[in-house]
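Structure below; questions to follow.
Yeah, one chain of the complex is gone here, protein chain that is, but the others are all in their spots.
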Amino acid sequence: MSPTPSALELRNLSVAYREAPVLQGVSWRAPQSGLTAIVGPNGAGKSTLLKAALELVPRLSGEVRFFGQELRQARRRIGYLPQRASVDWDFPATVLQVASMGRYPRVGWFLPLPRAERERARAALAEVGMADFAGRQIGQLSGGQQQRVFLARALALEADLYLMDEPFAGVDAATERAIIDVLHRLGRDGRAVIAVHHDLATAPQYFEHVCLLNREVVAAGPMEAVFTPENLSRTYGGRLSMLDEAALRPSSPLRQPLRAVP
Amino acid sequence: MTLFLQLDFAALSAAVLACLACGLLGNLLLLTRQSLLGDAISHSVLPGLVMGFIVTGTRATLPMVLGAMAAAVIAALLISLIRRLARLEAGAAMGVVFSGMFALGIVLIEVSGARAVDLDVDCVLYGQLEALIWPAATGFSSLWDPAALADMPQETRTLAGVLALTLAGLALLWKELRLAAFDPDFAASIGFAPRGLSLVVLVLVSVACVAAFWAVGSILVIAALVAPAAIARLLTDSYRGQFLISAAAAVAMGAGGYGAAIAVPALLGLDHGLNAAGMMAVVAGFLLVLAWAFGPYGRSRRVAMA
């Protein structure tokens, strides 16, 4: 309908686990491209928002559109990066086997993976600096390396919109740097990235847009306009420490990552 | 030789086929931390199996498989319902459901008169491997004589079919099953429905449980489902290796257990054969202890950060 459909549009999305509502009437239009952070306190429903959009958890009500289309039609344009902790890293699979999973949509059901597709997966590994680990069992990797493998798998999908659940959780500084480089490249290529992000100190450096979430959308839009102490304290219900507010000031000397007090 | 083919071959193949089919599928359960699902299925299919038997009055496979699968689905639904409503951990919910359904199956056998035919509690507990004979065998040539093979006990032929089905399923869905086992959320996000795939696994496991039931009984099916996969898990880190080693362990368990049941009494001078299904579990336990004690991932995790 609109000339440039939003990469992800939520209308009145509600989700409840057991009986407690997690998201209530969330309506949000993500920008068509660029890097967007979803920020909010623990239990705000950030991961749930991604999962509900992808129909990984049932929704009570609401509609979801990707590039103006239903999930079913747009699936090939979407790439999901789950939380690293959501899988069993002891699983008997190699780095290349995991990255290759990003090529499965191109191969389809039942058929084995052709050599060319495996090479695409290898290229995705090279992009995150993991090419030398292709034959390694995934349990032998460090946390940061595991996250890079997940990112490579997502890149192998060659999607237009990436939904990433805490891509920076528990990774080393070098990996964080490598991941943000990849994200910026995706942004320059005109793709959209929506990432759940915990670290208030780095959010303004890394992302162009932000959606402040606490069960409902508190504020959303360009980072500089929305990422204000007032909006943040509304999002976190006043649970933001002085230290965090200091870190939010543009001239802040505090460079280390800070988190909201849970 | 002819005597071996007539008296032992059908039972020995049934043992090996049952262990292979269950053992291969057991990998999918073990890798998704659902080993107890095999436990639950093998206990809870009993009432369905008995119902199928009561309704048709024969040991025909299809009605029993249908009954068993219906029971397995009911059990799965009940388990998730109980977990949600009673807020019980999965183990407790399973304990409630599978002991209840197993009890129902036992009582059904007793009240229905099924025991008068040839489904009795002993068969549930120990299987009926010893009853499988192949009188039509006249020599090695019988192995490729269609007429003689058609005379194989139905249980053995069914198990061969189930193993073929299992192998076909694994070959066709090799990459899909690995994906869904490793990361079901990602699988769903790219349109490889993990629910559908786990339903396929559930169906295959139920079918294998029912087919293997005649050979080893409903509790030892669990050993066939879990032990080969667990042995392989202690020995390898590769997905393909996991399946290959578990297949080898399954063959060793089936053939070794059957052989030991004959050989051990002869060695000890007992005049009574040992229960072959039980000996299969003993062999599996022995292999498991070896893998645990000497395997690279047994007693403690070997850190291999090179």
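As written, the chain order gives the labels A and B, with residue 1 at the start of each chain.
Please note the rule applied: a residue touches a chain if its C-beta (ideal position, glycine included) is under 8 Å from a C-beta of that chain, and two chains touch if they have at least 3 such contacts.
In this text, contacts and distances are computed from a predicted model.
According to UniProt, the chain absent from the figure is "Manganese transporter", selected among "Peptidase", "NADH-quinone oxidoreductase subunit L", "Manganese transporter" or "Cytochrome c oxidase subunit 3".
In terms of the touch definition stated at the top, the absent chain reaches A, B within the entire complex. Here the missing chain is touched by one residue of B:123, B:180 or B:280, and it is B:280.
Here one chain is not drawn; of B:7, B:70 or B:88, the residue touching it is B:88.
With the whole complex as reference, residues 14, 16, 19, 21, 24, 60-61, 90 of chain A touch the missing chain. For chain B, the residues touching the absent chain in the complete assembly are 30, 33-36, 38-39, 81-82, 84-89, 91-96, 99-100, 102-104, 106-107, 110-111, 121, 125-126, 217, 219-223, 225-227, 229-230, 233-234, 261, 265, 270-275, 277-282, 284-285, 288, 292, 297-301.
Simple rule for what comes next: only the chains that are shown with their structure count from here on.
Our note on geometry: chain A versus chain B, Cα centroid distance of 41 Å, whole angstroms. Only residues 31, 33, 84, 172-176, 178-179, 181-183, 185-186, 188-192, 233, 236-239, 241-242, 304-306 of chain B touch chain A when the two sit together in their complex.
Looking at the complex, you find that chain A touches chain B at residues 18, 51, 54-56, 75, 78-80, 82, 86-88, 91-94, 97-98, 101, 104-105, 107, 109-110, 112-113, 137, 139-140, 153, 157, 163.
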